[in-house]
Every structure is written in structure tokens, then in C-alpha cells.
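With one protein chain removed, the remaining protein chains of the complex are shown where they sit.
Coming up: chain A.
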């Protein structure tokens, strides 16, 4: 790509890159088409009612978790406790309902409350105690796991059939749970695009320092993200209870924690925070669901299935990483004409725009500082993790008599 761009600097501006979200939805279309062809070769139809239903109901459960996870990851945090929150929520729901339809609202309230409280713990541990979110949420998850393992040996509680409808009823081929998930997704998208807290999540993830210097209460934003993430996991727990008809502790073994992170990253949200969104995450969730359904139809060996899924996730993220690098590449002055031994005639450099105040060429004139990649990025990547979000990082270039280093 370097050569193509080197020839004419204008090539960059005219060929506008697709946004990350569009790309993920395109990938979803691609995966679906390929999957459909493979399934068709097996004399079956990926778009049959049963298969569509399978794809959609698979995606609803992961969808809830991934929506919450997106918020947390946008803030450059992470939540590994979601699997345990789901298990705990399913148990709270089922035992509270205990077969009585009248107790459904109470159960839902209890689940959301407990899940929210767990999220509050996660958030406070990360922001106040400044524990790395990986460890903080893993620790909280283990605490919940210990509680579940001692208190519940097997399934517990009973979900009344009225609430089981949430797990099974459909409108046409579309499960109600999927519709609810999509509604939550839309609410999440609006939250990110329309509220200050949503705006500030991007800021906190992009650079906690910048956010704080602009007056954003970074801790509060991060705690909010964690609370919402746990509540989303709680809703997933409710769905599990509705599907199973009972609460199940063993759900935490199903790997929803890591899978939700995979879906978020597959959906184009940066693991480093600050960029992405729920729209992409939903596409990521659907990609994983389509893959699973296709593998099931084709009766792919379950272990090989994991190999394929892993490969696809890694490949997708590698593609995003490349796009990142290309975008940040420093300005190319001279065409790389590959080692012609110094005899190359000096090429004229791309025309510099005249120094007009109102010149139109502002965008896409990439960073030309020598340390471009090195000066901004690493400080984002390495120093300003959530752990030091409250602390004041002395600015890097202080040229006082060295004392403050």
C-alpha cells in the first residue's frame, strides 16, 4: 500500500475508508453468504425458519452480555465477572420466583439490584482502590463463584411458565428475547450518542488525562459503565432462568466472559478503549452466532469448531490492527523504489498546499513529527490505565531542573 499512496498524496483523501462499524456489518454479510453456500452444499438452507431462529436465539444471550461489556471496554476497562453474575442472577430469579407468577416483578427487581450492586463493587474497586480491572473483576467473579459453589449444588428454584415465555415465545421467526436484546442495544446506542455520560465514556477510554483535564468526573463514568455492564449480565441471567426453567450455577462455565469480550473486539471496539460502539458489537455477536449455527448444521467436530472460531477472531483483530497502523503511518515523502543503489533521481515531493489560513486540505495530512507514533500512542497505551486515573501524572516534557522526574 505504501507505494500506491506514495505516488499521489491525493489518493488518501479521495478514497475514504469505511468506518469500523460498516466493516463489521460487511463482514457479517460475508460470513453469512459463505455460511449459506457451505450449508447449501450440504443440501440444507441456512435461512430456514429453524436455522434463523437458532441464530437469533443464540445471539440474544451473548448480546446482552456483550452490550454491557462494550460500555466497559469503551472506558478502557474490562469485566471478567459477567459469567458469574449471569449464574447468580439466574439463581436469584428462579429462587425468588419459586414458581409463583406474582413474584416475577420482585425477582426481576432483585436481580437488577444485585447485579447493579456487583457492578458498583467492580467499579469502585477499579476507581477507588485502583486495582487493575482484570484482577478486580476476576476477584469479584471468584467471590461469587465461591458463594455459588457452596450454596447451590445443583439447579435451584422454579420459573413460572409465564416468565418462561421470555425464553421461548416468538414473533414470526424472531424470538422475543432477541427483540428485547435489540431494544437494549438501541437504548445503549442512544445512551452513548445522546447523553453526556455516554460521550464521556469515549473520553475516559480515549485518554483519562484529557477527560479529567476537561472536567469529566472519570471515576463516576467508569463506575456507571461497570454498573450497566453488570445489569446487562443480570438480564442475561434472567433469560437463562427463563430458558432453563430454573436457576443454574454452572452457567459460569460456559465462557460468556471471554466470548463477550471477543464479540466486542470483533465488533470493532478497541480493547484499549475510546473507540467503537454497540452497533459493531451486535454485528460481532451475530457473526459468532452464524458461525455456531453453520458449524452445528455441518456437524463440525466441537473441538475443531473452537479452532475455527479462535482463528476467525484472531484474524479479524489482526485486520483491525493493520488498519490502525496504516492510519497512523507517518507521511511519506519519497517513493520507496526499492534499492536502486542511490542512483534514484530525487523525486519531487508532493505539492505542499500554500500556507493559506483557509486552505481546504486540513484533514488527512498525517502526523509529521518524527516521534509521531512514539510520542502520543505509547503514553496512551502504557501510562494512563484506569489504575492511575485519579492520580496526577506529571506531564512528560517538563523541563524543570529534572526534579520532578
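To be clear about the criterion, contacts are C-beta pairs under 8 Å (C-beta built on N, C-alpha and C of every residue); 3 or more make two chains touch, one makes a residue touch a chain; residues count from 1.
One rule holds in what follows: contacts and distances are computed from a predicted model.
Asks: Name the omitted chain as UniProt records it, choosing among "NADH-quinone oxidoreductase subunit N", "Sporulation stage V, protein AE", "Succinate dehydrogenase/fumarate reductase iron-sulfur subunit" or "Sugar ABC transporter ATP-binding protein".
Replies: "Sugar ABC transporter ATP-binding protein"
Asks: Of A:64, A:163, A:202 or A:252, which sits in contact with the chain we cannot see?
Replies: Of all options in A:64, A:163, A:202 or A:252, contact with the hidden chain holds for A:202.
Asks: Write down which of A:131, A:211, A:228 or A:264 is the residue touching the left-out chain.
Replies: Residue touching the chain left out of view: A:211.
Asks: Which residue numbers on chain A touch the omitted chain?
Replies: Output for chain A: 2, 6, 193-196, 198-200, 202-203, 206-207, 209-211, 213-216, 274-275, 327, 330, 332-344, 346-347, 349, 352-355, 357-371, 374-376, 378-379, 392, 395-405.
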